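A single protein chain has been omitted from the complex, and every remaining protein chain is retained in its original position.
Each chain carries a letter (A, B, C, D, E, F and G) given by its place in the written order, and its residues are counted from 1.
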Amino acid sequence: MATYKDYMLFDKLPHTWCAGCGDGIILQSIAAVFAEMELDKHDITLVSGIGCFGRVDDYLDINCMHVTHGRALAAATGVALGNPELNVLVTMGDGDGTTIGGNHLIHCARRNIDLTAIIANNYNYGQTGGQYSGTTPTDSITSTSPYGHIEQNFDICKLAEAAGASYVARSTAYNPVQMRKLIRGGMEHKGFALIEVMVACPTHYGRYNRQGEAADMMKLMNEQSVPVEKARTMTEEELEGRIVTGLLVDKDREDYYTKYKKIIDAQNMDK
Amino acid sequence: MATYKDYMLFDKLPHTWCAGCGDGIILQSIAAVFAEMELDKHDITLVSGIGCFGRVDDYLDINCMHVTHGRALAAATGVALGNPELNVLVTMGDGDGTTIGGNHLIHCARRNIDLTAIIANNYNYGQTGGQYSGTTPTDSITSTSPYGHIEQNFDICKLAEAAGASYVARSTAYNPVQMRKLIRGGMEHKGFALIEVMVACPTHYGRYNRQGEAADMMKLMNEQSVPVEKARTMTEEELEGRIVTGLLVDKDREDYYTKYKKIIDAQNMDK
Amino acid sequence: MSKSVKKFIEGNNAIVDGAIAAGARFYAGYPISPSSEIAEGAAKELPRHGGVYIQMEDEISSMAALLGASLAGKKSFTATSGPGFSLMQENLGLGIMSEIPTVIFDVQRSGPSTGAATKPAQADIMQARYGVHGDHSIIALSPSSVQDCYDLSIVAFNLAEKYRTPVLFMTDEVIGHLRETVTEVEPDPSQIFNRVQPGEDVTQAEFRPYSFSSNMPAPMPAVGGRLLMRTTGSTHDEKGEFGPGPANIDRVTHYLTDKIEKNVDDITITRSYQLEDAEVAFITFGCSVRSTMTAVDILRAKGVKAGMLQLVTIWPMPEKAIRAVLSKVETVVVPEMNLGQLAGEVRKFNDYGCKVIQANRTDGVLITPKQILDRLEEK
Amino acid sequence: MSKSVKKFIEGNNAIVDGAIAAGARFYAGYPISPSSEIAEGAAKELPRHGGVYIQMEDEISSMAALLGASLAGKKSFTATSGPGFSLMQENLGLGIMSEIPTVIFDVQRSGPSTGAATKPAQADIMQARYGVHGDHSIIALSPSSVQDCYDLSIVAFNLAEKYRTPVLFMTDEVIGHLRETVTEVEPDPSQIFNRVQPGEDVTQAEFRPYSFSSNMPAPMPAVGGRLLMRTTGSTHDEKGEFGPGPANIDRVTHYLTDKIEKNVDDITITRSYQLEDAEVAFITFGCSVRSTMTAVDILRAKGVKAGMLQLVTIWPMPEKAIRAVLSKVETVVVPEMNLGQLAGEVRKFNDYGCKVIQANRTDGVLITPKQILDRLEEK
Amino acid sequence: MKIQIVLSGVGGQGLISNGEIMGQAASIFEEGLFATMTAAYGSETRGTFTKTDVIISDQPIGYPNVDEPDVILCLAQVAYDRYVDKFHDNTKIFYDTEMVEPAEGAKGEHIGYDFRAMSIELGDMRTANTIALGVMLKHCALRPDAVKQAIASRFEGKDKVIAINHKALDLGLSL
Amino acid sequence: MKIQIVLSGVGGQGLISNGEIMGQAASIFEEGLFATMTAAYGSETRGTFTKTDVIISDQPIGYPNVDEPDVILCLAQVAYDRYVDKFHDNTKIFYDTEMVEPAEGAKGEHIGYDFRAMSIELGDMRTANTIALGVMLKHCALRPDAVKQAIASRFEGKDKVIAINHKALDLGLSL
Amino acid sequence: MSKEIKISVSEKRCKQCGICAALCPKHVLDQEVGCVPVAARLEDCIGCRLCEMRCPDFAIEVEVK
Partner (left out) sequence: MSKEIKISVSEKRCKQCGICAALCPKHVLDQEVGCVPVAARLEDCIGCRLCEMRCPDFAIEVEVK
């Protein structure tokens, strides 16, 4: 039976992420899901953006396209429509996927392109030194909000849902079992799937906000977590500052290429 | 008493919009709201994007900044923070405001920049000849969806709400009385306000989809309209294809500059 | 024999026909005047050939999607104009760095910024070469007729595939909206260049998606095939893996320029019109060729030995052909619809003391034969 | 006397100090290595001076916000590097066309695309001039020391205000992260140029936000003041109203170029180092100046009469100063961290048969004095 | 041989369609002829001045705009006024007598018909320009047959439209 | 006068901070001296090789990287190995005797101390580099006083940190 | 009531789109192809001004005295 190592460039480890960085936890989960699903690695194409998490491709032994900051979903749209047989996976940071890349996220969700997007939300731009991003919680200290962040952060999953996403889920690095289940669900879902994974950036966000070591940060995210089933019984105020985890949206909706194929077929009926 | 003409370059009429184009209806409403509120025109700055509706500035006798396609909200953010005393109004088409400009919309909403954004939603790119946009309804014919449009369209208001907008409203060109009330409400709201106005583009969208003359299109949008109060009692299926109008979101939330000013003050306490 | 059909259509329409004839099966774009007819034609025609048209949310994502589809094995293209072309620069650079073929049709209009949106100009020529940050080189063609729009589109895709790089097709509003007689000859399979594939016996261990040792790119399999494929916009080694060491940076930088500049003879196309015995020469490109041809005819009718060098390839600059003219005649006039962008480049090669005169028109109206002739008189 | 303070800081920090000293009170940007220290410094310092720092969702919106804040009366600035600079091109064009001052600090790194993100290069020089579509001209400065980062930042804002145009500050990773001794002299009010305001008696009917008749821009009041102000990226008339007629297009196009090119003597700054009696000259800019200075010292120590021309202003090109060198010496070496971008421009002016040698380094490491000297030997 | 033709009037009169038919006739249904056509683009509003330039030649065509019209059709006064200065002695000016008042002392040969009235009689106002085309044809180096083929191919499948336009063309040819 | 100094070791040893103190001492607390400093940037991971180049001169400094170190501090073997080939006869090599094994036949004058142990004795492991700075100082054209002022200004408000670093510097000076 | 209401149409600005007439709640206006609207049944007009507010071309004005 295949293991996650079969989908990795295992020799390239140790990776360049900091000690305690959550990105490696997602990397392992991704590779483990491939193994679980017994995918042929030639059928998987990973498209990744720029950022710490964007560099997962360095360690995966599959097809990889490493693009510009924020544009992974757009490039992946081309890959998915260029060869609809492929399993397209897209990895992005919160900056990549929702700040500079927010427009591609909502449009890709709306179009229901058949791919699986994973956003590693570490509340900041890890790669460039811990500046605030679109998901940085209000009042946080970052290298560009030295006096406390005044913006409200995105609820990425809510946004994706409002944009029309047909599969939306959230998990944390604390809970790799759930994470794997949800990633697998996304890959099995026909259409656009988004999985947001909360991870620690101990080097920047954790340090600026005195959240302690990586393990402390993970404990904190666990304390903040509420399963979606329970969250549905809670008020908005009660949910303030909580991380709602689990499968949030799961709709059956024809994906883009399936619909487009019907046009192709109709136009070629008499040929 | 001031009338809308006092805020217009009335001599420049007739304008360049097509016969029956809904943009002129919004233009009149905007100028009428200025008059109603008895604003000093020097205190108003309009920032507009590129598109048919983006050209409202040609006819308004206020401060105007006509920018690039999709970037009006971003430029307006600079104006609003550059001089927080100004009344900043932003006019955009659906392409401008939600397709190429969708990211600026959601981030501006999230930040709660104190400005009022009006999106004229005519379901297509009027200016460039009727191609589909992010709001084109599924199955429509446009110059680039000759076989029927396969994408799901955005619900602009829902998206803005999910992004954190503190004031969200929708009206139609059929209902200028409501439109004016909502625009005025937006201008009086401290923080980010979005008003989506449904308008007819008889030249392209109407023609491609055999919706008849402008008046027929307006009748149709009226038939589709449901006041938000009523909509709250309807199911998702019942709301399919309907236009929910009225004040959808109205929250008290401190705007960006008000919060930033506190930082400035704190940093200058001992000076 | 190849099928051939005569048409009377716009340049923008001929581009769609040419792209499809070249094998293009994916279009991602964002409409903009005066290029939108290309999008509309692609939306209509592509599904009939099993291809896909998608309108993206902007030009940035369009460019990204083109690269994605190309990596998945589809020849891809887009059309735009100045503002959109400006937005594409970052991902154009990604295409150059990752060595992914695609073709961008820029139907030039009057700028800068929104400018006079529907009026013609030829002022994105230098941007075509230098709009992308960092050292690189680029291939750009420029058509002067509807026939060119068809024929050169095929050439553009061939060059993109051969050199594994985005190719620019710098047309303009005049040619885009000009309707004229065109003969569309279906290309013979031998006239179509498809990207080189790795040999069937190449193993994954041996396979290298990049090669910097020669001035020709490595084979490029599509993702989803027998070999795992890896591309990146970061500095990379032969395996396509991140390689930020100095030696690697240096070779990538040189290679990206060399693969185009050292193949300049293979890439460049020029045309001579009455140039053989010319004493006065014009050097020009794109729509200005039309007016210049007429100007040459007028001069010849008057007994003046005039001729024209047309740059069909504008990047890399056809240095040899330009030098040949500069070294032969006393006066060269460079007609163009900008403030002298090509003239500046021509001057770089003028080691011959030739008099280089600019004939520029920048008011959004096609330069006339008379204006060109007037500049010659003024000299 | 002006206050003055000595510091030992990075170039990127000195830029923030310089910008604030010049009166800048608004920063909109998106972080990118190796420029992020400028953002971080601005975030910390601006509120202390009553100014605003905002991190936008990308570089496109950053550039737009800069123009908006500037129109509202604030001197504005941003910092970026290649990928972000590429994304800014469209709205940079908007600033040029609308004539709105702002300053962009490009801390150059190794490209194209993501390249070797944290390594230095000087390869965005041509992009600085031509990255924007359509005819235009531009002002760009290049610092070679931390002192320059402070002093020239003030110059950059002054030029932006005087010529009502975005000004580029093309620094690089070496200078950005170099810490050295700097003396920050607080500028005297007379050393600060603030945009010209319309006379107090100008009525709205008389007021014209644009003027194309001279080579100096019209006065620019902020929105929110006594006069209504109107700007646009479309071709406009003096009132700032849409004006797509040919005559108007033509004059806007010429004016945008002329206001810079015809004021080249006022705009350009160059420095000479040991140039007086030089027989061998170097022409260079930015970080390469450091290595070249040392190379000159080494040559002088050996008795070779070497000198250096430093281009502090790189756009518009200091043609006169370059020609003066080319016409005086037999050999000119152009050291730069790219494949010869400046050398190409120098050649355009070489009507003197001077031997122009390139000294390029493109591996992400600062060019050394030895490498420069080696190129001279090779000649 | 090079004939410079201008079709001018206001939006909605079918001038662009007419130019395309001429260009198609020359390009596809004649042997050895070349044609170009350029049209004014830009504004969203209808009913304003429009024109299209057509050049037909037995040589490849350089500059594609008409500077000295050999043949011009004017279906609106605004169009006529715009061109009157460009008429030379040999210009043939075809105009609608109801819509256009020729200028006094204008150069060229003026040939007026009430195209609109004739088209209404024919049963379709939209054929006015086709009747005019018939009239102009002998000065345009195009065979009636070639034009008929062009019409047939342009409106392929719409037999009624083809028939009425053929009729209109014949009417014009007969005048 | 131009002194080329390299401070090398692994991340977290405070070498960059040390370089800054030297640069500040020269720039601000000495008269007529210039200083430059460059550091290796890039990787996210700690504990890997780091170095910083400091040049102190009475003339403006051109090329800011050190090619021939006059003074070098090596606090890790990996750093020593990286530089050993660049030592010249007059190079002063200061090294931590616990961490670094000098190469046989290496050029220059090797001066080793157990900086780490001394710092632990002093009560703060982070002062190892300050002790080393004290030892190197006489070869760097900097007055102890200037360096002390630089330390005081750098850690303004943190009196304890200043005190222990001054103590460490004095210890180094005394060796 | 009709006496106190005046409806005027600008020939210059009206583009004959027909909106005012088609949507007038009281069917006061007639607008024929090629013509600007006329207040054929002014007596029915309730002065609601909707025609004015809906006119995209600022071409119709309602004066209520």
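In the analysis below, contacts are C-beta pairs under 8 Å (C-beta built on N, C-alpha and C of every residue); 3 or more make two chains touch, one makes a residue touch a chain.
For clarity, every value in this text was computed on a predicted model and none was experimentally measured.
Asker: Among A:Ile30, A:Val88 or A:Ala173, which one is in touch with the chain left out?
Answerer: Checking each option in A:Ile30, A:Val88 or A:Ala173, the one touching the absent chain turns out to be A:Ala173.
Asker: Based on the whole complex, identify which of A:Lys158, A:Lys190, A:Lys219 or A:Arg242 touches the chain you can't see.
Answerer: Per the contact definition at the top, the residue touching the missing chain is A:Lys219.
Asker: In the whole complex, what residues of chain A lie against the chain that is missing from view?
Answerer: The list for chain A reads 10, 13-15, 17-25, 28-29, 32, 173-174, 176-177, 180, 202, 213-216, 218-219.
Heads up, the rule we're going with is that only the chains that are shown with their structure count from here on.
Asker: In terms of C-beta pairs in contact, which two chains are most connected?
Answerer: That would be the chain pair C-D.
Asker: Compute the distance, rounded to whole Å, between the mean C-alpha positions of chain D and chain E.
Answerer: 55
Asker: Centroid from C-alpha atoms only, then distance chain C to chain E, rounded to Å. What do you get?
Answerer: Their C-alpha centroids are separated by 36 Å.
Asker: Of all residues in chain D, which are in touch with two or more distinct other chains?
Answerer: 47, 57-58, 60, 83, 90, 94, 98, 113-114, 118-119, 232-234, 244
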